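With one protein chain withheld, the remaining protein chains of the complex are depicted in position.
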Amino acid sequence: MDVELIASYLPSALQLADLIGVLFFAVSGALLAARRRFDVVGSLLLASLAGLGGGVVRDVILNDGVPNAFAQPIYLVPVVIAVLAVYLRAVQPDRLRRTLLVFDAAGLALFCVTGTQIALEAGAHPASAALLGTTTGVVGGLLRDVVANQVPDLFDPRGVYAVPALFGAALVAALDSLGWYSTWSGLTIVVLVFTTRLLALKFRWRVPG
Amino acid sequence: MDVELIASYLPSALQLADLIGVLFFAVSGALLAARRRFDVVGSLLLASLAGLGGGVVRDVILNDGVPNAFAQPIYLVPVVIAVLAVYLRAVQPDRLRRTLLVFDAAGLALFCVTGTQIALEAGAHPASAALLGTTTGVVGGLLRDVVANQVPDLFDPRGVYAVPALFGAALVAALDSLGWYSTWSGLTIVVLVFTTRLLALKFRWRVPG
Partner (left out) sequence: MDVELIASYLPSALQLADLIGVLFFAVSGALLAARRRFDVVGSLLLASLAGLGGGVVRDVILNDGVPNAFAQPIYLVPVVIAVLAVYLRAVQPDRLRRTLLVFDAAGLALFCVTGTQIALEAGAHPASAALLGTTTGVVGGLLRDVVANQVPDLFDPRGVYAVPALFGAALVAALDSLGWYSTWSGLTIVVLVFTTRLLALKFRWRVPG
């Protein structure tokens, strides 16, 4: 068995994390489609927009070739899985809104980290990379909500949304600048952002304003 | 008369089809503007967004120079014609919603074919090209509806919208891969997608979901 040959076909840890982020956001899109009683094709489209929108906007801004979601057909796999999972009730739409927010939080946590890393690998300045990572995290959900004609969750004052993403993205960029970044610190930041967002939702943390 | 010199100034069959697609989508934008009682400038803007939005997003994603709509001023001609046609009642706004959907269907049918071809000519993988073609077809109408603050027709479960576009785009990419694509097969696909969409509207075909 040529392990290296097989390995060369497998996605890297970064891409795997990115694909899982796509899956989570795509589930949030499919759940919103179910709540709005869109059909299965509408579900596929809203899941694509939620799951792939953030990364496409990031890649378009980085101006570094065709965006991954269009250049690598593998990015469609998590979208299809997400739509099927919601369609076949593997993800229960009973408590739709709450479930949606949990998947959205998981996607946010993964994307603010992978988005920052992808921007850094493309040679962006650490500050720009942190900004792009935050953008990657929030844009998918923003497009999902705008297209379904509702005020984005992003602006819901009950539960901070963008702050944990910005914090996570800045932490990735800072650790990378210091040469201290690793897959493990990345994973820790993902868990940190996810937990913060869920606590913020549960206890309705508010920012003054 | 130097026919070749004249011919070099004429748009190619592909560009002509693309410009006609712009015209159809621009009419749908101008009709929605009329329904919303926007003034003639609002009509021009919504017609531009509907007619040019899909192609601009396609070209930005292809990352292949300045989008046609901005690089070639000829793309503004069909937009202006569309606005004038609606303004001067050449297109009757009596049965506004139905007329809008017919023009939208014609634009969709043309753009899913021309969008796929343009992506293939820019060197995209057939699967990516089919995806980009579908995107080209649906984005103009999506932007039009989002900006006019309504849930996009794209998500209306009465009458499938994206399926015929995806089918048409995939057919173009497949035929091209096999070396069987021609202007005539392209035209046939346009007619096929248009007819399918109209039948779906008339008989309110539904996808399960």
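The letters A and B name the chains in turn, as written, and every chain counts its residues from 1.
The rule we apply is simple: a contact is a pair of C-beta atoms (placed from the backbone, for glycine too) under 8 Å apart; a residue touches a chain by one contact, two chains touch by 3 or more.
What you see is a predicted model; the values in this text were computed from it and never measured.
Residue A:Tyr161 is the one among A:Phe38, A:Tyr161, A:Tyr181 or A:Phe194 that touches the chain missing from this view. Checked against the hidden chain, the listed residues A:Ala13, A:Ile74, A:Ala127 or A:Leu199 yield one contact partner: A:Ala127. When the missing chain is restored to the complex, the residue among B:Leu46, B:Ala82 or B:Ala173 that touches it is B:Leu46.
Taking the complete complex into account, B:Asn63 is the one of B:Gln15, B:Asn63 or B:Thr99 that touches the chain left out. Although one chain is not displayed, subunit B still touches it through residues 33, 36-46, 56, 60, 63, 65-67, 70-71, 73, 76, 87, 146-149.
Annotation for subunit A: contacts to the undisplayed chain at residues 60-63, 124-125, 127-128, 131-132, 138, 142, 146, 149-152, 154-155, 157, 160-163, 206-209.
In this text, only the chains that are shown with their structure count from here on.
Inter-chain centre distance (subunit A to subunit B, centres taken as mean C-alpha positions): 30 Å.
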